[in-house]
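Removed from the display is one protein chain of the complex; every other protein chain stays in position.
Per-chain numbering from 1; labels A, B, C, D, E, F and G assigned in written order.
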């Protein structure tokens, strides 16, 4: 039932005397955005993306995370992503409920369930030091129901490593390019592939790397079309966006 | 035919004496990347995207642009995008071939042909001053074969303007959020919609806007998931990427 | 009449049959934020502040400004502020309708009407070069119905100039401190007075003034309590905010 | 008694011989600003604001803080704010005198007394991580005699959370908007309400948040009128200024 | 007569009845800082430094400058420095009163009188492009009564040019080191001489010179003791400070 | 003849009475660094590098440039490089003496003489817009006696263009990599070749390119070994350094 | 004896046969700068300034510092300043030789001897947190033989504290103004006094204080003449320079 019809229906009930004006006013006020379609979005999201919610773990005490997961579990959620969880919180939480944890990505998946991976996302990194951020992206995408291929340590200073994997890159529906230092990987990959490229600058490097600023600027200035950028070290954001794009339905 | 088979086939011809070693060496050397699939990509691109090429007009003299367009026309190209063309160059060029020109976007379409718009891209701006960059994005996307809806001047300081257009936003397959100053539009839109959001910071503003840096940082730090960012004022890049995403085929 | 009562009243009309459900739905839909109190705010604002609207003139062609003013005039607006209007636009506009124009502030008041100044706002500047921004603040505040006293060129390097005007400063309900270069005026004034101080950094200066950044940082770091800051050169914003504060009603 | 009268009175005593010239000179010299009204301000402040003084705790050893509080207590001060006090100092101090302490805000109130809250200040935050800074603002304002309503975790990426609290926002006399990352909350709130908005950027975030710079720039560039900004993480400053504005008397 | 004695004297006159309390109050009020010694300073300054005042010319219309000079002339001022005067203003002003003008320094001396140069100030520059700023410093110092020696184009990349002038440098009482680009001159000179060195970064250079920032940082980080820095391109400030130091009297 | 011998020889002439002490002192004084070996360097430089001197043209009036060239001509100099000469100065100068001028590089060679190009320097650019800086480097190197190969528009977004020229790159003794925007060319080239790579960031680009800063940071953070960087747009510096390296003699 | 005469004298000895050419050459070569006056400077410095040397303690191991002090002691040095010495090194060193140590300034004076303080240097600070840097300046100046008066916590937000000390300020020969946060103290003091002011920005503050950058920029942009700036937290540099200026002899 469309929103307009729903509102008229309610007003008809008022007209018919089966709903008092006060009750109708309350209903309009209680959640003024319910009738704007918000709840619908949220249900849609859960159904389609295979993951209900994400918990940003960095600033939350472990007891609070535990509470949220328990509450979500009660509502039937599974495969709950918890980002930026250090090892101590992870040890605590893994005693409270079933949980997979990847230390280098500081990422946990609570109440893990097998998820079928669909489509094709490639996560490429410039060096081995970018692996933590890359894994955050990769596991996020996998947990959201995507098939992920990892191409690590294919930085542009050793071009043959990248070119040896051309076929993998070219079959991707989305590529996540993770690199610190000069961040050139995004441009080179962007020039090779024909799909959207999500660039993730990392804080890897020293000196004039300025904690990821150098890579960030490089990626924003990429001369290759089809490249966009997320925040420094934001592996989760890249994985989430890649999932959205990978799971796009074709135009009807 | 796969690359490996193709190479073995060529070597068999050498073995059989139908190809001399020198000819084979030449073939391997002439274009070492031909057999890596590069040319194939380029053809694929033209066929699928409805536009052969883009000319970055800013640093090129008008005669050079004219020459490139003429050469492309000879090869059958139509709907050629020319970005960052000022009014003087545009006046010159429009006498040399048929051309549509949008002054505020400084964008020209040479040899324009009707293109059917498919899918649904929404281009939203924070203010009227962002319109030039927004039009660059919108016309780029339209020329590449996408249906585009414009929602201009829906900045967050007047939230009702944005919310009045919720339905349009929610039906988009991709949203391009164009904003200068504090760039908050991307976060607000990102929290409302369920599709990829491409944020374009603009150099609109004064003082601590720092030529788009404030908006850029805002957008990179967006607390909404599904948002990625392109360079300041890069309307073309956003339109191009939006087209790629909008035209994704569903997973087979 | 309160919003809640108004909605119930409308629903009662539906119940009573004097308003059809369709008409009620239309009314709710036409302006979905009308019932959230938005329109009320706007009317309230106009009534209380003595000025209906502000037009940001910088990026608008003069014909567009003319059109907006004419439309507002038709609805009864007077004392319309037009900010960042250069001399050429001002010359054009002043032939179309009655208008006061202050060139150094690049500020115009269209359809000017006498406004009674109430309360006490002091606008102080560090040097004579800050006068343009200060006048933008002062005229904005005056047009919005406030009494404004100007203390120009009372920078901290000549402390006696400032101290000679202590009495004026101390009787202010709000002080706007406008300064470029090292921006120390805000801290010194903030330490002297007992009312809110709005600091406006200006782009006056050279070298390490960095277009107002030095003054901005100084003001943000003010060791005096009660100081807040607006954007570089944002005289209008300071004048508008000062008006809001000056016209506060006492706690009931 | 006015200052001018007071000076003449003193001079009359000299004329009358009841005060020697030397005593008069000493009185004029001892505190050259006494007769300029400084002391009056200080008394006025204490009477009106309900709190005598604030101690900046960060750089002071605990024994020094203790000494200051004891000295102030002797002069009758109560409800003394001590900012940026870590847990160790707090533990020490709470054994020396009665004290309330809020760890997440690192804020202590020494010699606490019940204070009646007047007017209406709303403290809103973008996320839960901004709560420490927000509490510093809220407790400061409460201690200074203001009624404070907290709206935490109403960031713009989930607009419905904010809009559900529209009524509370709209009844505020002052709003303090506390946000890190992209800092968009200030603009959105500034567009919704009709009262002064004090924006507090926080150092929450990572990567291109640059320790609060991104939020700071966003807030300075706010496209909403009526917004001003204090230093990054400066909850105390925001609470103090909000108190000043909230307690404004109406224009006589 | 000391300030304290003066005040007691006045109070004695009140005691004696030769001055009424009202007259005494008026005298105390008229210029509250007269009795704090301000005026004394100003006279002292004029007498000792040989120049009464400086006019910052950049933001002042030529008629305003003319008016100030005329007013100062009436009070007997001569050798009035006018900084940052462009050629058009200079042409106008030189018709109104006698004036010396140095175009590359944009510096004028109105009502010039011969001044005897005393002491020894050396103004050294890294390159010929720094000459404008250097001349502003040199002429300022000369007009204020100092003997100035110019060592131009003695940048550190050609160390022999600098070392050839060691004797001159070593006899200086103050050295002003003016340099753009990498600004190394200040450190090298600071290591050679035994007197205060005032470093003036200039905006000369391109690329990573960032308008003088590179030179500014270099000079602030100078590993030589005895070096302090003024604002980028602030030749006047350096010349003025050098004069103050050069004209120091010996400790009594 | 070695320096030590030369000095002893002169002293012997004094001893022998064939040179007076005064003449010897004059000789030592005229150029105090002659006896430190400086002059030897200069002669050596001229002989080996085929160009006597370079004139930095930007800040010099055309008459001054003319004078310097004439003076150098009198001493026998030829092939004098004049950098950053605009078209107007070039037109003036080319009437005064024989001169080659490249407008896009703003570089002139006065009194041009045929120079034999030796060794192998490759100048590569990311895009066509970098050509001005690249030509400054290339012509500088050619005038200094080096053989230069130009590989323009081989940016990393179209990797095949670069790889097609692998052989040329690999035979270089020095590569100059000129690129703006993301500056990735230096890293990719640095990973491919085995010789020193001099990276030149250019100010080409817009938005977050920040006038060459993005490319500069990229290049400084290059993950390829053997890469060093010169100032933004410093084509001359790169060409000069490349010449020094290319003309290295082998270790004896 | 002048250098020229000295050289001729030596050459005359060669001519006379009392000095062999070889010996003369050796003398010219051994220390080419001896005859340029270097050694003379060093002796002069020690005699006049009352302190032989300064040891930068931060990067040196304690044993190395001990060794340097012992060596200097053997040559007769006393009152040796050791900067940036932490408490652990200080404890070690104070067992090895007599030493005064000020922990908050991290400054030690090895082999302390009574020094008569001459002239008048005032060290003023904005807040109590700036005291460490201020003490580094003050003790440095005292050790170098200057009389120092401390005016701490006289920041501009409480102007009466500063003005109460006007007399002290005005009798200074040099003022060192030490302040963090907004750094306004330098400008206010610079406007009050008539002597050179050395501004020392400190890293005190938080948020937009950016580790001293805000104060640094403020001080560089000071609108008061006679102010120059040293590096952030560089108390030693300020004290050393103040000593140089304070001990200037009058012009002969």
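Observations
Here, a contact is a pair of C-beta atoms (placed from the backbone, for glycine too) under 8 Å apart; a residue touches a chain by one contact, two chains touch by 3 or more.
Computed from a prediction, not measured in an experiment: that's the story for all the values here.
Residue F:248 is the one among F:91, F:104 or F:248 that touches the chain not shown. Residues 4, 7-8, 11-12, 14-15, 17, 20-22, 24-25, 28-29, 32 of subunit B touch the missing chain (whole complex, contact as defined above).
Where subunit G meets the omitted chain, the residues involved are 31-33, 38, 58-60, 201, 203, 211-213, 216, 231-234.
Residue positions on subunit E in contact with the hidden chain: 126-127, 155-159, 181-184, 186-188, 190-192, 205, 207-210, 213-215, 217-225, in rising order.
Throughout what follows, only the chains that are shown with their structure count from here on.
Subunit A and subunit C, compared by their mean Cα positions, are separated by 42 Å. The set of subunit C residues that touch two or more partner chains comprises 32, 36, 127, 163, 207-209, 213, 216, 220-221, 225, 231-232.
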